[in-house]
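Left out: one protein chain. Kept in place: all the others.
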Amino acid sequence: MNRTGSANAFAGLLLVLPAALLLTALYVLPMLGLGRMAFNETGPTGAMIPALSLTTVLALLEDSFTLETTWNSLWLSFFSTVLALLLGYPLALFLFRTTSRFKALLTVLAVAPMLVSGVVRVFGWLALLGDRGLINATLMGLGVTSGPVRLVYNYIGVTLGLAESLMPYMILALLSGFGRLDRACEEAASSLGASPWRVFWRVTLPLSLPAVVMGTLLCFVLAMSAYITPKLLGGGRVFLLATEIFDQAVTNVNWPAAAALALYTLLLVMLFVSAYSALTRRIAP
Amino acid sequence: MREGAGPVLGGLAAAVYVLLLSPVIVVIFISFSADSFIVFPPSGYSLRWYERLFASEPLMRGLRLSLVLAAVVTALSLLLGVPAAFAIARGEGALMRTFKAFFLAPLLLPTLVLGLALLMALQPWRLTATLPGLALGHLVVTLPFVIRLMVTTFSTLPDEVEAAAASLGASPVQVFRRVTLPLALPGLGASAFLAFLLSFDETVISLFLSGPRASTLPVEMVRYVEGRTDPLIAALSVLLIVGTLLIVLLVDRMAGLTRVVGR
Partner (left out) sequence: MVHLSLANLSKRYGETLAVADLSLDVEKGESVALLGPSGCGKTTTLRMVAGLIAPSGGSIALTGRDISTLPAHRRNMGYVFQSYALFPHLSVAANVGFGLDERGVGRAERDRRVAQALEQVRLVGLAERKPRALSGGQQQRVALARALVIEPDVLLLDESLSNLDAKLRDAMRIEIRDLQRSLGITTLFVTHDQTEALTLCDRVAVMNAGRIEQVSDPRTVYDQPATRFVADFVGRSCILRATRETGGELSLGGVPITVAGGIPNGEAFDVFLRPQRITLAASDAVVAPARNRLPGTIHGVVFIGDRQEVLIDTPAGRLMVETASGGVRPTTGDTVSVSWSAEDTLVFPVASA
């Protein structure tokens, strides 16, 4: 018995090992390399100088531009997450409750944007929000404005586009968290005299709070590291941690600075996640 | 009175659907535009952007590379991921739990950070801007994803059925081939589909790892949109949407995508 047990364990190890080795090479070692890179220095010519110093990290922390991009990233992530929640919540609740026979199809439709390349959706937003896009054409056609309103290549467009790309994730998180939402509880509340609005406020919302926490957490993390949407909808006028990391690494080829900024972003996100979890655990256990 | 979702919620949901899907719908219209810029609604309709698309050498090269890359990545992900997932789902104890946590960890990291780390790690080996380099980069995302899906698939299989097969005289290999594998087939199909799509649409890691020698379709699309704003990309988008839709329908027939996405 014992021998077959250890034989099984051995066989299991054999099955796991190839994947484990590959991921060690492609994930563990590169991440360690990234951490090490942040302690190298960059010379005046831009060439990397191998070192073990805090010069790069300190330079990053002293730069006022870091603070600015941090604020930009935090606010943008916050607003797009809130927007995704406000829009995604009614849709998720609708999908949770509907008795339509098209429920499965409607669910797939709601998460379908996830299956479409981000570049495609960004392109759609350019067509909607651009100077000659649908919104501006309508506004000018109605005589509301004489010239086009700037809706893309700024923070408005990025927030909108980011919120839309986050919504499928938000909807999935909400749907999986709505399990505690018992229809009978809502019926009980209305039989006890609560109007539909009061039922929502006193029963539905509190019961779905864990789902909201999960969804917002996920979306905030995704927003903080989103790159394609801010890059293309921001048109170089929106400065975020994510765009800055890429520019440092690829455009400036300043790897130590890029690595330091990536670690800084990672720590920032982790800090926010744990603070948020601690806070919400107290409110909605 | 309170059956189903109700008219208020239904109306709100409809409005959100419009917002959610409007970029994709707009893209479809623009792709048939006769204009030289992104103008919506277009002043006229034509197929000229589709013609231009097939004539675009960089985009077509990117498309070919992305298809080959996604196929290679999918095959490798299944080859390495399915056995690992099976061992984790069937194994017990702290060791396999540790392995599971280890495999799922990359999914928690932003692809931006992973991409940067991979760039720094693969550059010294001269693997950036090559097919093998890109495949290795994509595997960091697709392999954990396949393992996660397949662990769920294997552990939700009724284990009594396997025990029943064994009691009827089937050897472990036979049990796997005749019982476990057929039952896991829907999960396997879904894993393959999502791994393919994940690789095909992967943009951020590819942006770090692409170069003049090898550049994927999403990377070429980003470059194009950065440089010009004409409806060419819309035409390409429509082709991609149609292709995705076809695969979705195919997989739904096979495995029921709603079940997979709903997890």
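Labels for the chains are A and B, by order of writing; each one numbers its residues from 1.
Methods note: a residue touches a chain if its C-beta (ideal position, glycine included) is under 8 Å from a C-beta of that chain, and two chains touch if they have at least 3 such contacts.
Computed from a predicted model, the values in this text were never measured in an experiment.
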Full-complex contact with the absent chain, from A:P50, A:P206 or A:G236: A:P206
Absent-chain interface as seen on subunit A, which is shown: 180, 182, 184-185, 187-196, 198-199, 202-203, 206-207, 284
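As a convention for this text, only the chains that are shown with their structure count from here on.
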Distance between chain centroids, defined by C-alpha means - subunit A, subunit B (Å): 17
Complex interface listing, subunit A residues touching subunit B: 8-9, 11-13, 15-16, 18-20, 22-23, 26-27, 29-31, 33-34, 37, 87-88, 90-91, 93-95, 97-100, 104, 107-113, 115-128, 130, 132-134, 137, 161, 164, 167-168, 172, 175-176, 186-187, 190, 196, 221, 224-225, 227-228, 231-232, 242, 245-246, 249-250, 255, 258-259, 262, 265-266, 269
Residues of subunit B defined as touching subunit A within the complex: 2-6, 8-10, 12-13, 16-17, 19-27, 30, 37-41, 80-81, 83-84, 86-88, 90-91, 93, 95-96, 99, 102-103, 105-106, 109-114, 116-121, 136-137, 139-140, 143-144, 147, 197, 201, 203-204, 207-208, 218, 221-222, 225-226, 229, 233-234, 237, 240-241, 244, 248, 252, 257-258, 261-263
